[in-house]
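Here's a slice of the assembly, chains where they normally sit.
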Amino acid sequence: MIIQPNSKLLMIGDSITDCGRARPVGDMWPKGALGDGYVGFVAALLDARYPAHNFRVFNMGINGNTVMDLKARWQTDVLDLKPDWLSICIGINDVWLQFARPQMTEKHIRLDVYTRILDELVTETKPMLRGLILMSPYYIEPNRSEPVRAIMDTYGTAVRQIAEKHQAIFVDTQAVFDALLTQTHSSAFAWDRVHSNQAGHMALVRAFLQSVGYEWE
Amino acid sequence: MIIQPNSKLLMIGDSITDCGRARPVGDMWPKGALGDGYVGFVAALLDARYPAHNFRVFNMGINGNTVMDLKARWQTDVLDLKPDWLSICIGINDVWLQFARPQMTEKHIRLDVYTRILDELVTETKPMLRGLILMSPYYIEPNRSEPVRAIMDTYGTAVRQIAEKHQAIFVDTQAVFDALLTQTHSSAFAWDRVHSNQAGHMALVRAFLQSVGYEWE
């Protein structure tokens, strides 16, 4: 497993990441402060498997955030906490709000802006990190021509390209859900094709941990 | 993985199992009804890995229960739900209350009674099951001569023997925590040497799933 003992791992994103984490910082104390989504499960599985490694995990997700919101709080919520490893999972709201709230145009982050901002954040932060993990946004819908899915895929491609450009680890969350959707309907995992139940989060956890060398079939 | 598709898996026990599950039955609906302990994680990981297998998981744990309490509610809480697979994790309160509430003698279940009752429940139920999993009680304390640990080990041995007698699967939860305790102090997992954090629950999950052939290093 490539995350070094005693590392600080900061995970930032939107509601997929947030999941009820503590404010202002989702830290390892008190119980439940990391939320009940993939972040808490990642931390628990790391501790269960590597109990002597003393990982410090921070959950800094905020419901409804776009990449523009991440940028606005990057100093206090990322840089000031001096992480060794950083994961970013952003973009779902950037796309989804274009469809769900077409009149709230100030919240629509078009692909070029999304790409530029995310690249800037990565460029600024990568040098001070031991490791960077970029997670694609996703839409739990198997039909690639469905409008939200079609646009979401272009954002996912942008994340993959930024990861390649900066030699970051890329976690293809869309592929995780696509695999599940070959066997079951999206509603078994997520009421709304976005916010999955614990099973969906566990699928994200497996992909995340595999990406850092935690061996799991 | 040996649990058959479309199986009903019922998991019963004390507070380690309960973890805030819904009443009167902890079922797969609504969200959170399986609690936030090992039961919910087992269900989520099974669904994430075998999404087409349609497992039905019931959490029937109740805080503070001894094996005598299980017996009292066995008909409604186990038999009436007609599980295909059953897991039992009981005994911690049977032992712990002998030390923590020495004057509440009506709650002390001595080893012979514990063994007899558990054996009766297994004998009665095994014929109608496809699979049975017996989990030992545990005490998150590395010193085997510590009084609670010493007694708990005798109860764990009893569970192992009942499992062997009935050819049930045995999950040695004490061994799970003993492995962790070689690397870290009990207080990193459990404030009180009994109720562990999510990391401890994940360690239980791994042992549980490995016991039914879910491959996980």
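Some observations on this one:
Letters are used for the chains, namely A and B, taken in the order the chains are written, and counting of residues starts over at 1 for each.
Heads up, the rule we're going with is that a contact is a pair of C-beta atoms (placed from the backbone, for glycine too) under 8 Å apart; a residue touches a chain by one contact, two chains touch by 3 or more.
Being a predicted model, the structure only gives us computed values, none of them experimental.
Complete-complex copy count for the single protein sequence, taken from this structure file and not limited to the 2 chains in place, is 8.
As a working rule, only the chains that are shown with their structure count from here on.
With centres taken as mean Cα positions, chain B sits 33 Å from chain A.
The touching residues of chain A, when paired with chain B in their complex, are 31, 36, 40-41, 43-49, 51-52, 180, 183-184, 188-189, 197-203, 206, 215-217.
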